[in-house]
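Every protein chain but one is kept in place in this view of the complex.
Read from first to last, the chains carry the letters A and B; within each, the first residue is number 1.
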Amino acid sequence: MPDLPYRTVIGLEVHVQLLTRTKLFCGCSTKFGLPPNSATCPVCIGMPGVLPVMNRKAFDLALKAALALNCEIASFTKWDRKNYYYPDLPKNYQISQYDLPFSHDGGLTIKTDAEPKRIRIIRVHLEEDAGKSLHDEHGGGHDSRVDLNRAGTPLLEIVSHPDLASAEEAKAYLEEIRLLLREIEVSDCEMQEGSLRCDANVNIHIAQTDGSLAATPIVEIKNLNSFRAVERAIRYEAQRQYEEFQRTGKRLGEAPKATAGWDENRGVTVIQRRKEEASDYRYFPDPDLVPVQVDAAWLERVRGDLGELPAVLRVRLQEQHGLTEYDAGVITQQGRAFAAYFEQVARDSGDAKEASNWLTNQVLQRLNERKITIRDFPIPAAGLAGLIRHKKESGLNAQRAREVYVRMLETGASAEQAINDLGFKVVADEGQLVEIVRRALAANPKAVADFRKGKVKAADAIKGAVMRETKGLAKMEVVQRIVMEELQKA
Amino acid sequence: MSLTADDVRWVAHLARLELSEAELAAMTPQLAAILDYVGQLQQVDTNGVEPLAHPLPIHNVFREDELQASLPVAAALANAPDRQGDFYGVPAVFE
Partner (left out) sequence: MSEFTATQLLGQFKKGDITAEAVAREYLQAIRERDPAVRAFLHVDEAAAIEQACRVDQKRQRGEALRPLAGLPVAIKDVLCTAGHPTTCGSKMLQNFIPPYDAHVITRLKQADAILIGRTNLDEFAMGSSTENSAFHVTHNPWDLERIPGGSSGGSAAAVAAGEAPLALGTDTGGSVRQPAAHCGVVGVKPTYGRVSRFGLVAFASSLDQVGVFARSVSDAALLLETIAGHDSRDSTSVDQPVPPYSKTVDQPIRPLTVGVAKEHFAAGLDAEVEQAVRAALDVYRQLGANVKEISLPHSPYAVAVYYLVATAEASSNLARYDGVHFGYRAKEYTDLGSMYCRTRGAGFGPEVKRRIMLGTYALSSGYKDAYYTKALQVRRLIKNDFDRAFAACDVLIGPTSPTAAFKIGEKSDNPLAMYLSDIYTISANLAGIPAASIPCGFTKMNLPIGLQIQAPPFAEEKMLRVARMYEAATDWHQRRPKR
């Protein structure tokens, strides 16, 4: 953002729910949207005497995510209690990780307007989610209600360095995390359902007349629950800090770190004065859980499950299929299944460029309209490849090809079948074409006469007649050549 | 180690314990005496000693990701001091 009088500095804390069937420490379901308090048990209610036992799948998924985020995996990790009082935290402590997270020091490369940029990741740790407090506006005395269904859902916290320099970069980083974690089936990352949530630590650096930089106090914006909210809140907060700095001149270190909420309706951040105690979480090792040691064999097993990561796929699509960076990006963004579909179409049709055009235009449009994924797309890859081949070999024009495609979508027919159904008789035989051209010449004596008088344009009328006759199923170049040959002869 | 009544008030707040002035007056010297007693640990040389949080060196204990029956809603809420429909009722939670 070169037009702003300051540079924005952003670090993100991203929380994602893991795709386990059951909670982190008990066998209750993690399914979203169940009736209130119907997926709880003594363990996640925190009743006296019950004990947590860790979900192996959750730890495996966490390892997978950390490896995909290029993190180092600790050979020894443990669980700590983070103590604070809140009604949706039934034990009044959260089982989390403090000084020995299971992974640290990773990074993720994002696209920016300029060069691709690596955003460093400080740590990734595993913890349990809290329940939900519902605030009833007109309740009087009892105006909050607590639902513990979400309490104990496994949550991954991904903490970045303050390497993000704009709201756009923050969004790009979040999108890349979402793509990556969806691809490796660690999380569905649905922001509306809360399975991807984000807190942003924001401040700005303002160039001073003496050439130095002034950094403003950091504000943590909590609970951003849409990509739009992330972008708007960061932009708003940066500008707010700029204006406040103009007014107060307060710099980093001269005011405590503040916490803010984002008011979506008013489009403003609201600073919440927090007492100092909020940070006195009294962390200590959870005596009810034992440490985890991860060895090389375990890591290899998880690594083997990772598959091709988006960053690798994006490059390979360019190198192997000659796609532009943009097209490779669009295809990668749609996920592995979509990319696999593309690759099959490209292989079977022998024309990656054409395959990419079809996928990034018609196919994507259809998927978006119907809100379906490529798995539910009615035309198999072989079918779409068939259409591309027909188009190339037989001279089906773009208009006709789209008609065939629509027919294939509607009936599930093969390209050949759809062409037949539509009566598009492919004219491949040159002898046959010569016959059609001769008939067209005979039917258009005026055009032939004009051509002889030197009006080259007159040939177009003949070509048009031939294309009409062949219903667009002759190759234009071939038609052109034969028309010229026959006109010369005539 | 001198412990003031204000220190005790602060800790009581962290622990969400309401203490009467009488309790506070009684507890302050008791806690001070105990802290004085445990202060003897400072005499022990613990340089390079790894803290021992678990008495036994057990690690890697997991359960499989298999669904277990949850409590029926009525049973889950049976002990709640303030049941509000299918929810736990609490005084207003202010952010």
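Just so it is clear, a contact is a pair of C-beta atoms (placed from the backbone, for glycine too) under 8 Å apart; a residue touches a chain by one contact, two chains touch by 3 or more.
Keep in mind that what you see is a predicted model, and the values were worked out from it rather than measured.
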{"item": "Chains in view that touch the one left out, judged over the entire complex", "value": "A, B"}
{"item": "Residue in contact with the excluded chain [from A:L155, A:V290 or A:L487]", "value": "A:V290"}
{"item": "Residues from chain B at the interface with the omitted partner, ascending", "value": "7-8, 11-20, 23, 27, 30-31, 33-35, 37-38, 40-42, 44, 46, 49-56, 58, 61, 63, 71, 75, 78-82, 88, 90-94"}
{"item": "For chain A, residues in touch with the removed chain", "value": "42, 45-54, 81, 83, 85, 87, 90-93, 144, 146, 148, 279-280, 282-284, 287-290"}
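Here is the rule we use: only the chains that are shown with their structure count from here on.
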{"item": "Distance between the centres, which are taken as Cα means, of chain B and chain A, whole angstrom", "value": "41"}
{"item": "Parts of chain A lying in touch with chain B, wherever the complex brings them together", "value": "20-22, 26-29, 35-42, 45, 47, 53-59, 78, 85-87, 133-135, 139, 141-148, 261, 272, 277, 280, 282, 284-285, 287, 289-293"}
{"item": "Interfacial residue positions of chain B with respect to chain A in the complex", "value": "13-14, 16, 53-54, 58-71, 73, 76-77, 79, 82, 84-93, 95"}
